[in-house]
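All protein chains but one are shown at their positions in the complex.
This part shows chain A:
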């Protein structure tokens, strides 16, 4: 369980995180979404006690991170920025962390095995690819067999196999009853792994919701209709007060009516239909709509850049 209470971080005049309140529950994967520069990494660093909040506080597993006598067994974290000395081997890096808690060598070997790094464990990290570096970060996060796992952009730099591996890992960690909090700027990735979503933009909470609810709230479903008698059909459909129709160059976009009703109306008035397609807004679109006003650098829209 992770709780943030009015978490705020300012650097001089610039407010990076403002009055952030959220709860991350055990047993499911919670996605932490936001455009680049939204304050995700800063929030995660505050949860881990690396950055001191300007206001508010947070707890992990019932108390402030630094208050745990054995923090690595409570919380495992993968930070976005590399947090290793490149001159050390993967094994020695993990062993240095393990020594602080008296975690035995066999646990270090176990997490190396779990992350597929056994073969390169004694090579210096300097020569690691981005993906191997991410795997090492995840090995470090799992070192203390923690009840809470916090991962900042874990799929960055991974090949498709690695991405799939992360997805399954996150789901299995949650299934074991752990709290799993994963940041990403990619809605599509979160849609495949997360059950719950905490969405922020410009340091403010935009949504604390489930994946399903986010889609539902994002304007709901609509029906695309193409007909040679668009004017006539439009008039018939809008006779119903709750139906909204948007006209585009070649189609009608209908909300508030099911495809079956539209089809029946058209048939009753002998209007030929060329196309009748129910449409669900994509999660990507829902995310874009939600964060539209809070993208820091609007020229580089999310998703397109990635």
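Heads up, the rule we're going with is that a contact is a pair of C-beta atoms (placed from the backbone, for glycine too) under 8 Å apart; a residue touches a chain by one contact, two chains touch by 3 or more; residues count from 1.
We adopt the following convention: contacts and distances are computed from a predicted model.
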From "siroheme decarboxylase", "3-isopropylmalate dehydratase large subunit", "ABC transporter permease" or "Thiazole synthase", the hidden chain's UniProt protein name: "ABC transporter permease"
Full-complex contact with the absent chain, from A:131, A:146 or A:201: A:146
Full-complex contact with the absent chain, from A:103, A:174 or A:197: A:103
Contact partner of the left-out chain, one of A:55, A:86, A:235 or A:272: A:86
Of A:48, A:138 or A:155, the residue in touch with the unshown chain: A:48
Interface with the unshown chain - residue positions in chain A: 45, 48-52, 65-66, 68-74, 77, 79, 81-89, 92-93, 95-97, 99-103, 140, 144-147, 176-178
